[in-house]
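Only one protein chain is missing; all other protein chains are in place.
Right, chain A next:
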Amino acid sequence: MTSLLIRRVLLMVPTLWVIATLTFFMIHAAPGGPFQSEREIPEAAKQQLNAKYGLDRPLGEQYVSFLIHAVRFDFGPSYKFPARQVREIILEALPVSAELAGWALLLALVFGVPFGVLAAVKQNQRLDYAAMGAALAGVSVPNFVLGPALVLGLSLTLFLFPPALWQGPMSRVLPVATLATAYVAYIARLTRAGMLEVLRQDYIRTARAKGLSERAVVFKHALKLGILPVVSYLGPAAARVVMGSIVIETIFSVPGLGRYLVNAAFNRDYTLVMGEVLFYATMLMVLNLIIDVAYTRLDPRVEAA
């Protein structure tokens, strides 16, 4: 177990280095730079700005200096928001994104797993069709359709929730619901598929033959294995929910991480792009590692090697 952890953590280093290097040279290769605008910036000012941020040095030198600082999670100030450090921006936006993601994932599990189990147990019955039909709709409706539809119905017509912004518990409802829907649906489908697979296996037959109640068979024996696909899906899902809710953050004006990522790339805000990309990559890898560890706990057949 420990050796697995150590090996995986060590493997993260070269992976991060490759990601950092590719991103660094790609963003610098994009046309333009951080100090350009529709209104011309005077040449003298441009030179001053470039000198101030070290952009006048050779790219290789900038790269080395970036790597040295990145190791300490220090990316310097954002070019677009020069009064703020990139680290500061990320750490300030992270709790918001994490909260949004946390609620959405919780909702996804709380509704997705039971629906999936129910559908599997009642396979090819009316309940199964209803649950899977709803899940198919949930997966298919994109969040940029669902979000405005919810706003129109629940906020602008029924006045139940504020249409956007991140203030007070009521403002969480619509963004969380919009973000969670697709995950509820996907987890329900994954659970159903996993459970169907497991319910046909010999040890389940054995459990039933022993005279265990159906409830015990399903929840004690089948669910433990049937949920594995969901567990492995949770890692990337968690990372995607934290950083990838760009659409939700825009529709609902949530001050999270996702909004920065897209705009930073458009603005050629090199430092902010690097900070966000590396942070996202690290998070993705750490979450996957956690999931792998959890896997070995849930399924004894998976070797902790």
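Please note the rule applied: a residue touches a chain if its C-beta (ideal position, glycine included) is under 8 Å from a C-beta of that chain, and two chains touch if they have at least 3 such contacts; residues count from 1.
As a convention for this text, contacts and distances are computed from a predicted model.
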item	value
Protein name, per the UniProt record, of whichever chain is missing from view ("Aldehyde dehydrogenase", "Peptide ABC transporter substrate-binding protein", "Sodium:solute symporter" or "NADH-quinone oxidoreductase subunit K")	"Peptide ABC transporter substrate-binding protein"
Sole residue of A:39, A:72, A:215 or A:301 that reaches the chain not shown, by the stated touch rule	A:39
Touching the absent chain when the full complex is considered, from A:49, A:173, A:212 or A:231	A:49
Listed residues A:7, A:84 or A:224, member touching the removed chain	A:84
Candidates A:9, A:26 or A:145 - the one touching the absent chain	A:145
Chain A residues touching the omitted chain (full complex)	30-33, 36-46, 48-49, 52, 77, 80-84, 89, 92-93, 144-145, 148-149, 151-152, 155-157, 159, 162-166, 246-247, 250-253, 255-256, 259-260, 262-263, 266-268
